[in-house]
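Below: the structure, in structure tokens.
Part of the complex only, each chain left as placed.
Letters A, B and C name the chains as they come in the text, with residue numbers starting at 1 for each one.
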Amino acid sequence: MIIVLKPEATKKEKKHIIDRIKELKLTPRVLHGTERDVIAVIGSESIISQLPLEVFPGVESAMPVLKPYKLVSRKVKPDSTVIDVNGIKIGGGKTFNIIAGPCSIEGLGMMRNIWKSIQQTGIGIMRGGAFKPRTSPYSFQGMGKKGLEIFKKIKKEFKISVITEVMDTKDVELVAKYSDILQIGARNIQNFSLLKEVGKCKKPVMLKRGMAMTIKEFLMAAEYVLSQGNFNVILCERGIRTFEPLTRFTLDISAVPIIKKETHLPVFIDPSHGGGRWDLVEPLSKAALAVEADGIIVEVHDNPENAVSDGEQSLRPYKFNEMVEKLRKTAEFMGKEIC
Amino acid sequence: MIIVLKPEATKKEKKHIIDRIKELKLTPRVLHGTERDVIAVIGSESIISQLPLEVFPGVESAMPVLKPYKLVSRKVKPDSTVIDVNGIKIGGGKTFNIIAGPCSIEGLGMMRNIWKSIQQTGIGIMRGGAFKPRTSPYSFQGMGKKGLEIFKKIKKEFKISVITEVMDTKDVELVAKYSDILQIGARNIQNFSLLKEVGKCKKPVMLKRGMAMTIKEFLMAAEYVLSQGNFNVILCERGIRTFEPLTRFTLDISAVPIIKKETHLPVFIDPSHGGGRWDLVEPLSKAALAVEADGIIVEVHDNPENAVSDGEQSLRPYKFNEMVEKLRKTAEFMGKEIC
Amino acid sequence: MIIVLKPEATKKEKKHIIDRIKELKLTPRVLHGTERDVIAVIGSESIISQLPLEVFPGVESAMPVLKPYKLVSRKVKPDSTVIDVNGIKIGGGKTFNIIAGPCSIEGLGMMRNIWKSIQQTGIGIMRGGAFKPRTSPYSFQGMGKKGLEIFKKIKKEFKISVITEVMDTKDVELVAKYSDILQIGARNIQNFSLLKEVGKCKKPVMLKRGMAMTIKEFLMAAEYVLSQGNFNVILCERGIRTFEPLTRFTLDISAVPIIKKETHLPVFIDPSHGGGRWDLVEPLSKAALAVEADGIIVEVHDNPENAVSDGEQSLRPYKFNEMVEKLRKTAEFMGKEIC
């Protein structure tokens, strides 16, 4: 921690700061600059960073030297984490995973139709929401447990894995019984009770970045899950909120290389929410592959006109299949397998 | 709903859209413009807005005519809602409520000290967190139930009302037993399970605006609570996230007059989080009063240097007392009572 | 400057950095931390900050200790600057200046009408655009020199001062001949050629904050003007761009107390552009007064329905007059004169 003092800081104020640092069993080092003094604190930054240093008389600003995350950091674990979901490898750079399915589970027939029409691509994980976070209380809120039962049948029938969202601490146990991966949505990404709860669970967790969340805060949300013992976390960039009205969100493509540099966890892109427009799904998916994301999660609906949610950003199956073929060619060219 | 067609939309595509509108028992009215056609839909907009119209072939864009919220709307209830908290009136324009206290409940002695040193202002509601949403899993997470017990003693000793945050659906019943007002924090404002749960409760609820939430979405979050039967909702603007680094958040002062025009619910400002700096609390509080906010919620700590959270933005009691006296003069000049 | 090294930085890399610092005749001080080393640079920060330190091998990050602005800083000149515009004092805390007039000068009759209908308020500076920055090349671009001639007649007839925008270095001399204050619009605020040009001029300059400009960058834009010898600069907060669609911009009310703390220059609010809605002008003006802004600049039009620009955010004269009377009462209560 570097503490910058005000030019007018008194000796008494300096002494008070130094005393507090020493009380914490840390070492203060005072540097006399030409315009003002600086105190560098030697020792564990996690201790000193608990103090609201900018409140101390005589302090102008305090700047941390270290990053606040630990378990998620590539410095702690240099090798990329590879998560195994019933045989499918996520992370590690050899695979590009494509997860696909509708926004909401609307019925067994629809789920079966969708998978039948896209299974030719050879992918192995289906998405679909049973509990739906909707902006309006008057919109469809999801099929709940019935939706999970449908997913159970689909899993058995097609021998695939599934991912679905959990919104409430009360539902974690239930959802974990049915789903191979638990998804935490962007609106619950700082629901710390929920993060702790899925951290106690053994199932892999996909975290969606919040729409106003810095990358550092996103990594801290993952740190919550890891700190409870669950190391199987996938981070998913899905667009942040900006002033641009032509897209629902602004996909922060730079987040992928930055997060991959900082952490060992797999990183996905959600090209459906990222742009909020079906015509952007293909270019954004290609960009995801180009920047070495570990995978994408895509909304596919067999009848977008009748979708109960997110119809605007869902691909029709034939469009999805075409897109996967294009991605496969590039992925193979890059030495990666689509799965 | 106004549906704008593409210039190249075919007769068949138009017919398909018109047929779908008729199926919903709504009336389509086609307008032939000089450059493109438009279909206006007559009838309930909540029905048509469930359709993802922009996915229909031939459609360029779809623009809703009405606003999506109902129960919170001043059109439905023109009179301002006045909430009674143990005799203190919130809303209605005759009072300017000041709620004060520390970010976190840290102990009985500290809570007693703080209230003793500010009770001379005559205010009647104390804040303090027992369950704390913290960015880092390694930061202090709140005293939990013990904190609530402390609040119980403070309530009894000083005969005041209290407000505290609830973060988890599992805790709503517990927190409602102790707290006069339930607070939903900015990070849980789209935790729809939690919104529904507090909606089933009888206690007044304060909703903090999310840091990337539009005003429309904020009103929809309130609509969740009202739609469950709880009409005692206070909306609190607490700063949104922008590019400006000198403040923790950017207080959106315009939100107050806009929300008060749209809704009958009381509107507060949080000048502590709004700027994230103690030196901004007084000017932002004055601005809140100037734009006719119904109240403010302020962080006060008797020893900010040792605060376990939010020390940077907490006022010391003597500073707070000075500020209240200044606000009181202006409030009286405006014909309002501080309480 | 504080230079944080990577944990894996080699001795050779450290030596290279230290050598470069010494070459600049500055003093490096190495601090050995528990997790990584830090080099503090003693001496003029303006020299070291020219180096792209983060490019040096072994460097993780570099953090400046000082602020980059000088002449605008209250540390350099603690007393508030008071600008005299033909007898009207701007800045210094005793006055609250209200500048009013239409967005664009549309003709002599219209300008005369507007001033006649608001002169009863006793204010003394009129605004009006002759050169207009318009998003569309097909929108009205201003009356140009003819507009300035109209302003000349208005100045003479009513014995008032005027402010108008200058958009092009080629026009600075011309506009300075007619206008008492030169305005630089938000879209030209980083047109550094223009900033230098008005800096060479003797006339007071009002700078509008850019819509994506940090406060630090805003102060640096003012520094450009002062560095050329013109110290009569007024800073005007006029809203920044955020995700909120209900307002044209988000007025950053916190900018006023922050800028007043950092600099000695007067600070204004533009409540018309700040919200982009006429119904927000009054509350935002009251907020401006509450946070101790030095003045406001307001759009007033006698016939907003026919305004060639900004009709949505213009007040009608009778509304403006009512607002000034309310502001006057509060200003007098605060010991300030409206002029």
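The working rule: contacts are C-beta pairs under 8 Å (C-beta built on N, C-alpha and C of every residue); 3 or more make two chains touch, one makes a residue touch a chain.
Note that the structure is predicted; figures quoted are calculated from it, not measured.
Participant: List the number of copies present in the full complex, noting that all chains share one sequence and 3 are shown.
Facilitator: In total, this homomeric complex is built from 4 copies.
The rule is short, and it goes like this: only the chains that are shown with their structure count from here on.
Participant: State, to the nearest whole Å, the distance from the C-alpha centre of chain A to the C-alpha centre of chain C.
Facilitator: Averaging C-alpha atoms per chain gives centres 39 Å apart.
Participant: Measuring from the mean C-alpha position of chain A to the mean C-alpha position of chain B, what distance in angstrom results?
Facilitator: 26
Participant: Using the touch definition from the top, which residues of chain B touch two or more other chains?
Facilitator: 212, 240
Participant: Along chain A, where are the residues that touch chain B in the complex?
Facilitator: Residues of chain A touching chain B: 20, 46, 50-52, 54-56, 68, 133-141, 167-170, 187-188, 190-194, 196, 210-212, 217, 220, 223-224, 227-228, 240-241, 278, 304-305, 307-308, 310-312, 314.
Participant: Name, in rising order, each residue of chain C that touches chain A in their complex.
Facilitator: The touching residues are 2, 4, 7, 29, 31-36, 38, 40, 42-45, 63, 65-66, 75, 241-243, 245.
Participant: Looking at the complex, which residues from chain B come into contact with chain C?
Facilitator: So the residues of chain B in touch with chain C come to 212, 214-216, 240, 242-247, 250-258, 261, 274-275, 279-280, 283-284, 286-287, 289-292, 330, 333.
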